[in-house]
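A single protein chain has been omitted; all remaining protein chains appear in their positions.
Per-chain numbering from 1; labels A, B and C assigned in written order.
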Amino acid sequence: MIKVGIVGGTGYTGVELLRLLAAHPQVDLRVITSRSEAGMAVAEMYPNLRGHVEIAFSLPDVEQLAECDVVFYATPHGVAMAGAGELLERGVRVIDLGADFRIRDIALWERWYGMEHTRGDLVEQAVYGLPELNREQIRNARLIACPGCYPTATQLGYLPLIEQGLIDTSRLIADTKSGVSGAGRKASVGTLLCEASESLKAYAVAGHRHQPEISEKLSLVAGHQVGLTFVPHLTPMIRGIHATLYATLKGEPGDLQALYEARYKDEPFVDVMPAGACPETRSVRGANTCRIAVHRPQGGDTVVILSVIDNLVKGASGQAVQNMNVMFGLDEQCGLEQIALLP
Amino acid sequence: MIKVGIVGGTGYTGVELLRLLAAHPQVDLRVITSRSEAGMAVAEMYPNLRGHVEIAFSLPDVEQLAECDVVFYATPHGVAMAGAGELLERGVRVIDLGADFRIRDIALWERWYGMEHTRGDLVEQAVYGLPELNREQIRNARLIACPGCYPTATQLGYLPLIEQGLIDTSRLIADTKSGVSGAGRKASVGTLLCEASESLKAYAVAGHRHQPEISEKLSLVAGHQVGLTFVPHLTPMIRGIHATLYATLKGEPGDLQALYEARYKDEPFVDVMPAGACPETRSVRGANTCRIAVHRPQGGDTVVILSVIDNLVKGASGQAVQNMNVMFGLDEQCGLEQIALLP
Amino acid sequence: MIKVGIVGGTGYTGVELLRLLAAHPQVDLRVITSRSEAGMAVAEMYPNLRGHVEIAFSLPDVEQLAECDVVFYATPHGVAMAGAGELLERGVRVIDLGADFRIRDIALWERWYGMEHTRGDLVEQAVYGLPELNREQIRNARLIACPGCYPTATQLGYLPLIEQGLIDTSRLIADTKSGVSGAGRKASVGTLLCEASESLKAYAVAGHRHQPEISEKLSLVAGHQVGLTFVPHLTPMIRGIHATLYATLKGEPGDLQALYEARYKDEPFVDVMPAGACPETRSVRGANTCRIAVHRPQGGDTVVILSVIDNLVKGASGQAVQNMNVMFGLDEQCGLEQIALLP
Partner (left out) sequence: MIKVGIVGGTGYTGVELLRLLAAHPQVDLRVITSRSEAGMAVAEMYPNLRGHVEIAFSLPDVEQLAECDVVFYATPHGVAMAGAGELLERGVRVIDLGADFRIRDIALWERWYGMEHTRGDLVEQAVYGLPELNREQIRNARLIACPGCYPTATQLGYLPLIEQGLIDTSRLIADTKSGVSGAGRKASVGTLLCEASESLKAYAVAGHRHQPEISEKLSLVAGHQVGLTFVPHLTPMIRGIHATLYATLKGEPGDLQALYEARYKDEPFVDVMPAGACPETRSVRGANTCRIAVHRPQGGDTVVILSVIDNLVKGASGQAVQNMNVMFGLDEQCGLEQIALLP
């Protein structure tokens, strides 16, 4: 059994981690910390966990965390940076669901996140936890930077085309739509039901923190700097991301459907839909799956990729568990076989 | 492994059965029939099942069904009545999620369902599949009549009080609220998103088919005919039933919280909430759990019970699997340990 | 033209007042105050008002307010109590959408609202602003206490039966359901889309502030203290209240449908539905209408009344404007002829 700790488990990625870890046959959940809720039983905050999770939130205690085999950080940026170093030194593996170690370019990170980065050394060590891209490095990683939710859907959508050099990477357009849980579980007017339901809007058009993350990772794949316009939208649902990705084909690309099927045929969590299909976000609700379809409207030179995930699962907590499975040599699907809840 | 067949699996209780059975470690899903969709892969209709269910819908074929150990009917009323007899004769156990065998009073059934009942003999044999009430009979049953969704939430809410004779049973009021999936997956104007979202209404106030079912079963428990006013409401969500149950206490009832906790302490799928709590339907979304709270507003003689279930799970397919587990001597929780999806 | 001021217009009743007053042909909107948003253009906070409302929020200034003919308080309880007195002394009429003057029994008010009431004298003066009950007093009132949202739906539903002495008033049961806008526009976790959508729950079962308000007003009508069990529910929609009201008939009541139609035949904002109908909350979305249906399930002695309003219109801002129209001798429907938005 893997001894697991969670730092900062009161948000939506936290409760989702608990849902997955409580059902994981190889996990012994030891500790979950929260400064604000220390002493409260986890199941009191999250009644769905009644009967499944018995522990209570506790104050962060490095001794307790150091006894774990792996610690997940489900915290805002800045927290993992401050605490992960000591745990790593004591031999604990760390999986960060936050943004601290995602971007290799420290100056870029500081510009977008508006704070100083104090652990450039850990950024060096960290492996970007997209198993479909980096599985081998993840196996031996001590520190994982889990991708953001939009970056997961977007990268999995673009990867086959960029790896094969089939598109003009100077002018990528990612029009992305997210459910409201992406904004987290904090009291805020903008995400009240009365503000966010029955409405749809774009936001952060001038710049969103996931744009540099996606750009950097796709540029590494492409071998040169890509140009990406990234426009996220807030949509009236709880879970789900739908990325609609546009690019211009550079020449006759051959059979794109076959390309995608081949690229992902051994991937347990990427499902290439049949030709002509359009994946629905609900088809992955609660599941660690990314479903992708590739279209070429009217046979033109614009390719359109549709990529859907559950932002809390493949976009966050499920992917974190998938990384853990890879790191500890478990079956990658262990504890992640939930079927999406539909309807 | 239990060989399982499903008759009529294209509706919401069908897809939910598939979700549960596909993950059930003791089940070998052999056949699922649909006259209208024969030949279509199940996962084509329900993309959440891609990678989990490989079979296709087939035409009903009694030979094929007769090779199963148990057959679930997820069909409108009238279908199980016509087909279950032959399967039972051939040694197959039958679990009907529909209404054909729920009500023992045939004349009453015929009045509410508007058709002749041709298998009164099977009604005699059938066991009403509410394990919290009839577990012992279910163990040896050949034919199970699964309770309706409203009846499940309502009976589990009232049982402790009626068993102990604490309330005036001549004037029960059940104000119940259901998500739209209770209306099924048929094309209909009234359940379009544009008609049923952002609105709430009562319906069938003059009479709903679940009223005689609840009355009959509670009357059996009470030992006399109960009087029940039952008003269902359609509410703008997909899953969930919330029953708000009112009754007048006959005298000083003692500690109601303790009564409920004692009644259900060994029940794996009934969760009595802490005193003062109000269960949310989302706390059971996707789970086979009924959460109940008992209140006595301002200490008066009116008792208010709040009872929530997922209508597709504890109110239908999950309860059907629970019955199967009991019938086949499995751990009652086998394959039913899903944690509710929240948020 | 009536010169109008609003105190505290940043909440949902505030924006709804603005929507109605901006379109009211007899209103000259002079001032809207907000301590927190002073200086911000109203249309910046509420983009639906772009092009319709030009003014900005300003700091509360009694001189400015005193130049108005009428001032609406759309504030939490306690605010109108502190400020209305001076305005009244200076000849301004005051319409309070909050709770300060609703309950005549000061001790009762203090118990439920948890603060001292400093203006019992104003409570004496105030007229309870339910025009269908108190139209004549409203005409001459200087100070109006607008009813709460649940109280409006509940009282309009029960009034005909209680006025005619047809029901046992010792055991009224009001099971009420509200959209989330009833909770206001304040940052809070419980009303986030991710917490309140796709779910339904009861709340405040032990006691809700609208219970004593309803009890006091119905008791006045009955001529004796009524007994009321009041259970509110939070439902996943923005607007709407559905009150499902239960009572026991004392004898053969005659034609209840005719009774309701007669009681409300001259009321412009109460619509008695045809016999057998069930009103939907969406049928009044955005309109100042209460739709009511009366049922007697299976001809028994339990009567069920269904009463729906838009909590922000007939349950708050629309009713406030209706009161203003009555007070200023305008056509009661002036500025309130909006047709509900459906779908």
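A few remarks follow.
Following the convention adopted for this analysis, a residue touches a chain if its C-beta (ideal position, glycine included) is under 8 Å from a C-beta of that chain, and two chains touch if they have at least 3 such contacts.
A quick note: this is a predicted structure, and the numbers were derived from the prediction, not measured.
Though it is not drawn, the left-out chain touches A, B, C in the full complex. Taking the complete complex into account, A:A202 is the one of A:A82, A:M115, A:A202 or A:A258 that touches the chain left out. Looking at C:G51, C:G251, C:G299 or C:G329, the residue that reaches the missing chain in the full complex is C:G51. Hidden from this view is one chain, which touches subunit B at 12, 180-181, 185-189, 191-198, 236, 238.
Subunit A meets the missing chain through residues 171, 173, 175, 177, 194-195, 197-203, 205-207, 227, 229-231, 233, 235-240, 242, 244, 246, 248, 276, 278-283, 285, 295, 297-298, 300, 302, 304, 306, 308, 343. Those residues of subunit C that touch the chain absent from the view are 12, 15, 19, 22-23, 46-52, 181, 185, 198, 238-239, 271, 273, 279-280, 282-287, 289, 291, 337-343.
Simple rule for what comes next: only the chains that are shown with their structure count from here on.
Averaged C-alpha coordinates put the centre of subunit B at 39 Å from the centre of subunit C. Here the spacing of subunit A and subunit B, counted between their Cα centres, is 37 Å.
Multi-chain contact residues, meaning those touching two or more other chains, occur in subunit B at positions 198, 238-239, 279-280, 282-283, 285, 343.
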